[in-house]
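As you look at this complex, bear in mind that one protein chain is not there, while each of the others sits in place.
Chain IDs A and B follow the sequence of writing; residue 1 opens each chain.
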Amino acid sequence: MKQRQAVIVLIMALVLLMPVWGLTADLKIGLKSEPSSMDPHYHNLTPNNMMSIWVFDKLVKQDHKQNLKPGLAVSWKPVDDLTWEFKLRKGVKFHDGSPFTAEDVKFTLERAPKVPNSPSSFSSYIKHINKIEIVDPLTIRLSTADPFPLMPTYMATFTIISKKHGQGAETKDYNSGKAMIGTGPYKFVEWVPGDRIVYERNENYWGGAEPWEKVIVQPKTNAAARVAALLAGDVDMIDFIPTADIEKLQKNPEFAISKSVSNRVIYLHIDSDRDVSPFVTDKDGKALDKNPLKDVRVRRAISKAINRPAIVSRVMEGNAIAAGQLLPDGFFAISPDLKPEKFDPEGAKKLLAEAGYADGFGLTIHGPNNRYVNDAKICQAIAQMLTRIGIKTKVDTMPKNVFFPRGTKLEFSFMLVGWGSGTGEPSSPLRALLHTYNKETGYGGTNRGRFSNKALDEALEEALRTVDREKHKQLLVKATEIAMQDLGIIPLHYQVNIWGMRKGLTFTARTDGYTLASAVREAK
Amino acid sequence: MLVFIIRRTFQSAAVLLLMSLLVFIGVYAIGNPVDILISPEATPQEYADAVKALGLDRPMWEQYGVFFINALKGDLGNSFVFNEPALKLIVQRMPATLELAFGAMFIAVILGIPLGMIAGIKSESITGRAIMSGSILGFSLPTFWVGLMLIMLFAVILGWLPASGRGACVDVWGVPVSFLTLDGLSHIILPAFNLGLFKLSLTIRLTRAGTRENLQFDYVKFARAKGLSNFRVIGVHVLKNILIPVVTVLGLELGNVIAFAVVTETVFAWPGMGKLIIDSIGVLDRPVIVAYLLITVVMFILINFTVDILYSILDPRVRLGDIKA
Partner (left out) sequence: MSTPENHPVPDQNAELNVVSSSDVETPLRRFVSDFCESKVALAGLALFIMLIGIAILAPFLTPQDPYDLAQLDIMDNRLPPGEKNMAYGYTYWLGTDDQGRDMLSGIFFGLRTSLSVGAMSALLALIFGGSMGLTAAYFGGRIDTLIMRIVDIQLSFPAILTALVLLAILGQGVDKIIIALIAAQWAYYARTVRGTALVERRKEYIEAAVCLALSHKRIVFRHLLPNCLPPLIVVATVQVAHAIALEATLSFLGLGLPITEPSLGLLIANGFEYMLSGKYWISFFPGVALLITIVSINLVGDQLRDVLNPRLQK
């Protein structure tokens, strides 16, 4: 009797569980970081920007190499020095069926810089626009006070929302899904913070419907847990595979790997401004009254002492590319003449002696330990290399929440940092990292070494006023070359973005590190 | 009784006030969250705007004052990162953590009590010694290390259980729970065992000590003399007597389990409050950090309070006035 009851209960339980059991996801992706919001304009942060283009589109798209491609705008051109005209795509519909027009673009341009409580807004990309003119429903003109060559580049940084659903919508309406009506390839289903984001395909996408009916994205912040989830078959694909696991995965026939050089350069920022720098000491740790890092010969010695190929092969296990400038080959406005500094410890010692530091000095390298690929390990490797040429180097690494505030307060002398050019061209690092710090104009906002070079400032400022694309490019190349020759920063390497997926999937790897379901296909 | 409750309430309020103040000053001292949150391309003007938007430009005392007044109204502020009420964020993730914590406790009790009884009855046998050595191991191994080993073994090598994350959920009275679905159950086993291992060892030891003590008592001898089977003596009479102290201790440990979930949740990508607090510390999201600590402390106060009250009801010898109020 009792047994029969138990069996019945069991069967009932199984029946109840059936629907859950039957759930099969078409594509499951495990990601390193989770967006802080679904609101596409609340927080200018890589995971947010990445997830926003699943549901929304930009006027100008970036392809997998961050070249500009038509998005919601089919073409753009400067009408005169101060005005850009964008022709919009015909027949695009939002997820609810309403048509996309220039009104939506205008609405977006007005909303994006002013989202309440935004910890990092998009205003840098929009504030130059002083007039928005709708010529007809599919033509819009944007005017600026000064010539503005970067307009199309900046229009590729944020997504266009629907005026109909966006009016009066707050950030929380995007998080709940109420206002998540875009034109993009996927429709938003739900977001369970910390657990998953669910999308389903947009059957009427203007670029053609996606093959994945449903996509589930799960944050797996711990690298080992992320790799384990892929190995165990919990997810079909993950991003940011730790360099340690690549070799093994590559040999495993059950899995595939996709790589691309990234837009992120890892570099050393040097206090080249102050006469007394807090972490520059003599060899016994006593403060020096003169800052040797101000001398370009010392900076060059440091650059020569660093064995970049060794960092790439030993620390990064081959998953990085030695760097000689701000962006790797293939990007816009790259100097063809700048190559990575050759490893030359003898030359480095000679330069140190010339600068009057034949015996070396003491230094501390500061770096984050949870921000860039193998960041703390690179710091140690550099300390090893500098110690060998006589610069006795200590290592102090810390979590990013401590590192960046301290770095911004100029508490360090010598630090390891990275810069990813979201815009895909060098004006972004030149302006933020290398231009002389200027509170009023906003130049040099992240110049934590307070590097300053007049010639560079002039070349860059001229580039940012030159609408002619070829001239604009030449000026950026010139500015880059000045910065690298004067060693405002010491570039180390470009990170490589690595994705891993189960056998049978292919992924078009991207320089911006974005994981997009629309770049995943079943292999033929 | 009433005096006791009133006194307790006042003291708890004082604790909460002090705590919030300390954490507030502490997080303020670490640095400005805008430095981490803001896009590095931002200009100093945009930086200043962001600082202003989050209310961080005002002096600390003023910020605390605003927080305090709002807190009295039940509003613990909006997260700097998520722009949602901190309280909501935490409550949203609480079921996952509680589920994990209770799962861990369940495993500790279900495995710990029988094992502890075996170890207590056959303390000199190889089995008994093996159980005790095992419990020393359980005490000694760091949680994070065990977690990864479990993933390696059961998810990667054997492929029996999923490696991480929370499984499918069903709503019970509006609260999403995962242990009622097969998928959810398969996801919770490893993290719950990982989190419960420490308490499992504790339970084994408590039960063993209790069993050995009880076996000496007269009632056991009587029961045996009455001809009751050994199984019944131990399985019913002894068990009943050791259960109360063991469960009490475990109840008090619940708070600790919830706190330690920080580690397990990190390793297993479990979407609970522990992971939220680690992430929030990572970006100096002060409203969430403060709210989390306040909520945990309130939870501990309530647990202790309930235990004290229960004691006084269960054991007439204890008067509430005697408990250090």
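Criterion: a residue touches a chain if its C-beta (ideal position, glycine included) is under 8 Å from a C-beta of that chain, and two chains touch if they have at least 3 such contacts.
Keep in mind that this is a model prediction, so the values were computed, not measured.
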Given A:Lys248, A:Lys339 or A:Lys409, the correct residue touching the omitted chain is A:Lys248
Out of A:Val227, A:Ala305, A:Leu476 or A:Leu505, only one touches the absent chain, namely A:Val227
Considering the complete complex, of A:Asp396, A:Glu462 or A:Glu481, the missing chain is touched by A:Asp396
Against the hidden chain, subunit A presents residues 223-224, 227-228, 231, 242, 244-245, 247-248, 307, 310-311, 314-315, 369-370, 376-377, 379-381, 383-385, 387-388, 393-399, 401-402
Contacts from subunit B to the absent chain lie at residues 11, 15, 23, 26-27, 29-30, 123-124, 136-137, 139-145, 148, 152, 156, 213, 216, 255-256, 258-260, 262-263, 266, 277-278, 281, 289, 293, 296-297, 300-301, 303-304, 324
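Here, only the chains that are shown with their structure count from here on.
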Residue positions on subunit B within touch of subunit A in the complex are 30-47, 49-50, 53-54, 78, 80-84, 89, 92-93, 96, 148, 151-152, 155-156, 159, 162-166, 168, 170, 180-184, 266-269, 271-272, 275-276, 279, 281-284
In the complex, the residues of subunit A that touch subunit B are 17, 20-21, 23, 36-37, 39, 42-45, 116-121, 123-124, 171-172, 175, 192-196, 218-222, 224-226, 228-229, 231-234, 370, 399-402, 404-408, 419, 422, 428, 431-432, 439, 441-443, 445-446
